[in-house]
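Everything below concerns the one structure shown next.
Note that this complex is displayed minus one protein chain, with the remaining chains in position.
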Amino acid sequence: MSELNTSAQATPVQLNRAAEWQRATEEPEWVRRSLIGIALAFLSAFLILPLLVVLVGAFEQGLGVWYAAVTEPDARSAIRLTLLVVAIVVPINVVFGVTVAWAVAKFEFHGKPFLISLIDMPFAISPVVVGLIFVILFGSQGWLGNWLSAHDLQIIFAVPGIVVVIAFGTMPFIARELIPLMQEQGKQEEEASLTLGASGLKTFWYVTLPNVKWGLIYGIILCNARAMGEFGAVAIVSGRIRGETNTMPLHIEVLYNEYMFTAAFAVSSILTGLALVTIAIKSTVEWLEQRTGVTA
Amino acid sequence: MTTLAPSSFLRSSRSRNVIPGFGITMGFSLLYITFLFLIPVGGLLLFTMTQSWDQFWRAISHPQVVASYRLSFGASLIGATINLVFGLLVSWVLVRYQFPFKRLVDALIDLPFALPTAVAGIALVTLYASTGWVGQYFHVYGIRIAYTQIGVVIALTYIGLPFVVRTVQPVLEDLESELEEASAALGASRLTTIRRVILPALMPALLTGYALAFARALGEYGSVVFISGNLPYLTEITPLLIVAKAEQYDYQGAAAIGTVMLLAAFVMLLVINGLQWWSTRRFSH
Partner (left out) sequence: MSTLTTRFKHLTALGLVALSLGAFSAQAQTVNLLNVSYDPTRELYREYNEWFAQQWRDEHGQSVNIRQSHGGSGSQARSVIDGLDADVVTLALAYDVDALRQRADLIPADWQERLPGNSSPYTSTIVLLVRAGNPKNIQDWDDLVRDDVQVITPNPKTSGGARWNYLAAWGYALEEYGSEEAAFEFVEKVFANVPVLDPAARGATNTFVQRGIGDVFISWENEAFLAVEQLGRGQFEIVVPSVSILAEPPVTVVDANVDRKGTRAVAEAYLEGLYTDDAQRLAGKHFYRPSNPDIAAEFSDQFPDVNFFGIDDVFGGWDKAQNDHFNDGGHFDTILENIARNR
């Protein structure tokens, strides 16, 4: 695009041809402006206004109230629990995402669409059904209920249950980021590396991983955000014990149901803020990467 | 379901492939999917089958349940379609054009992921209720958004918004401009280039995003219950009915309806993923 713009400083004939060329590869100014306008209007209505609702709700009574709401013991325990769950779920998902993407992207086999659909399924399954499934399995009236209580094991209404439903719900995120990326990049580079004698692991580490690094990071961010925000399934298996099995989204609901709207929005603003910070980091790193890439 | 995947079904055509690790990566993936997904979901299906066919049929074909399917599928389709159109537009604008605060806007696309769905529901109803920031202007013209089917569509559009953008955006970034230039040099108009060169290249990504947005919307619960009126036969989504059944200790009814949702979603995902796989192959040839 930039070459086209520089070529426009030339003789009238060339100018004319350049303009024609531009007409064929770019949209006219008014089209661009209106497209940008429409896109931004859509995003304002759907993204920026809800964000403002949360932020205004969180801070309208001042920083002091916000701080009190997020440091109150039940809020702190909800934050701790959420972070614990994320620390377990995200690494598992990284391993799963990378391995399944490798298998799907680098090999041809029958039933590939079937497998990809399987990975997609947790998206489509209502969180409510996910909760139901694990109650049917692990509940004391459930299939494993007697065995679990005989061994004094508590899965649902305790941390393990929360971890399992969140792992279920976030299963597709990293895999789904990596698969198209690795498919698109093909396997020539890996084949070259392997023919030159590098081991499989080395090839993965030095050839594949750098190529999909941003997809992986992006997948981790999504998985992380989703794990923190999961609501419907956790609501069914948590038991809602204050200060114990309430994750941040459940705690937000509790606060809302106690008519403590400012506190509810304050805790929401932490989740939103965390997401914004990670995304900001991602953008900055990406931008730095691009700049070094250009100068190199 | 597991019987569909005997070992020969998932075998790599290894003869032409020097890349190692198929066995271990596929093995681990299948193990993980089996334990976390197939066994629990199989448990649900088995549990559903403990009831008689009559009982099952009554549970899933009650008029109130059928009305909820209509709403859930209809609103999810509309939401995903809105996202298809605007998602393409937004990713196009983000990749091809320059404007102030572009990076910020880009980052904000992920918000619907980050906001817990319950919070999203509360925020949306605050905006679109007839007393809300936005809703009041519609209220003047007698249009109600919150607590109607429009409200359900808005919530489902919101939660599906990032999917199309985030699947289309990277493909659009990687799309080589030579193709467009070649098309232009061959005398194609801009519209023809978009229609014949750019759109086909984006097709797999668009379909994927559409499938994901649709699938996500179908199961959504947390945000919808806040903005929907939850009236049976009118604004009651299927996941809410499932919760209602479970809370009346009717696990079999809940599992029956859950199974229907599960199978429907799986079939649609299979179809769309098949389409995508087909168009990828077609495009790469």
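Residue numbering begins at 1 within each chain, and the chains themselves are lettered A and B in the order written.
Here, a contact is a pair of C-beta atoms (placed from the backbone, for glycine too) under 8 Å apart; a residue touches a chain by one contact, two chains touch by 3 or more.
Keep in mind that what you see is a predicted model, and the values were worked out from it rather than measured.
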| item | value |
| --- | --- |
| Full-complex contact with the absent chain, from A:R32, A:K213 or A:R240 | A:R240 |
| Contact residue for the chain not shown (choose from B:T50, B:Q64 or B:S189) | B:Q64 |
| Interface with the unshown chain - residue positions in chain A | 135, 138-142, 145, 149, 154, 156-157, 239-244, 254, 256-259, 261 |
| Hidden partner interface residues of chain B, rising order | 62-64, 67, 125, 129-131, 146-147, 225-226, 229-234, 240, 243-244, 246-250, 253 |
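Everything that follows uses one rule, which is that only the chains that are shown with their structure count from here on.
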| item | value |
| --- | --- |
| CA centroid of chain A to CA centroid of chain B, Å | 14 |
| List of chain A residues in touch with chain B within their complex | 1, 21, 23-27, 32, 35-36, 38-40, 42-43, 45-51, 53-54, 57, 95-96, 99-100, 102-103, 106-129, 132-137, 143, 164, 167-168, 171, 176, 180-181, 183-184, 187, 190-191, 194-195, 200, 204, 215, 218, 221-222, 225-226, 228-232, 236, 248-249, 252-253, 256, 264-265, 268, 271-272, 274-276, 279-280, 282-283, 287 |
| Chain A partner contacts - residues on chain B that touch it in the complex | 4-5, 9-14, 17-22, 24-26, 28-29, 32-33, 36-38, 40-41, 43-44, 47, 86, 89-90, 92-94, 97, 99, 103, 105-120, 122-124, 126-127, 133-134, 154, 157-158, 161, 166-167, 170-171, 174, 177, 180-181, 183-184, 188-190, 193, 204-205, 208, 211-212, 215-216, 218-222, 238-239, 242-243, 246, 251, 254-255, 258, 261-262, 265-266, 268-270, 273-274, 276-277, 280 |
